[in-house]
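All protein chains but one are shown in place.
Moving on, here comes chain A:
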């Protein structure tokens, strides 16, 4: 089975992403003590080579916080923000910019935000899922994204991206939140919500 979905299915996935991201933005808002705006989420199926470019210039330096998802919906959660915004977020948490604690603080944000997104998904679908501990890197956008896609490339040339933007109000600071289901993961989601 190759990754291809009809419009009804993509709409259903967008709705799931919307609810997941809504819960995630509440968690982020509580953590930072700021209001968070949520951009309309998108669900897209793309050739892998295009997926990288859709997210931004491949050589852009970006900070990525990655969580694996295990259980009935194997997937990867990836949060992307510019290194400047990563510093801003850490300052909001009370750290000094450039502190040694930045990577672990970002990992913790990833953990809290990612887990709330996943819990919302699990609650809606009844899927048992468990996040793995976060890993944080700052590198080329292309290198980060292709490394996550590469492990899925054995099953398909295409990938499903569920993306949402969390915008921190008044700070000109946004975090892109991505859920990349493993091959078959999205089918499981769609089956649970009755649009398989």
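The definition used in the following text is that contacts are C-beta pairs under 8 Å (C-beta built on N, C-alpha and C of every residue); 3 or more make two chains touch, one makes a residue touch a chain; residues count from 1.
Rule of thumb we're sticking to: contacts and distances are computed from a predicted model.
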Record lookup, UniProt, unshown chain, options "ABC transporter ATP-binding protein", "Probable chemoreceptor glutamine deamidase CheD", "AIM24 family protein" or "Nitrile hydratase subunit beta" -> protein name "Probable chemoreceptor glutamine deamidase CheD"
Full-complex touch with the removed chain, picking from A:40, A:101 or A:153, is A:153
Contacting the left-out chain: of A:61, A:84, A:130 or A:172, that is A:61
Of the candidates A:143, A:167 or A:195, the residue in contact with the absent chain is A:143
Residues of chain A touching the missing chain are 2, 48-49, 52-53, 58-59, 61, 66, 68, 132-133, 135, 137-151, 153-157
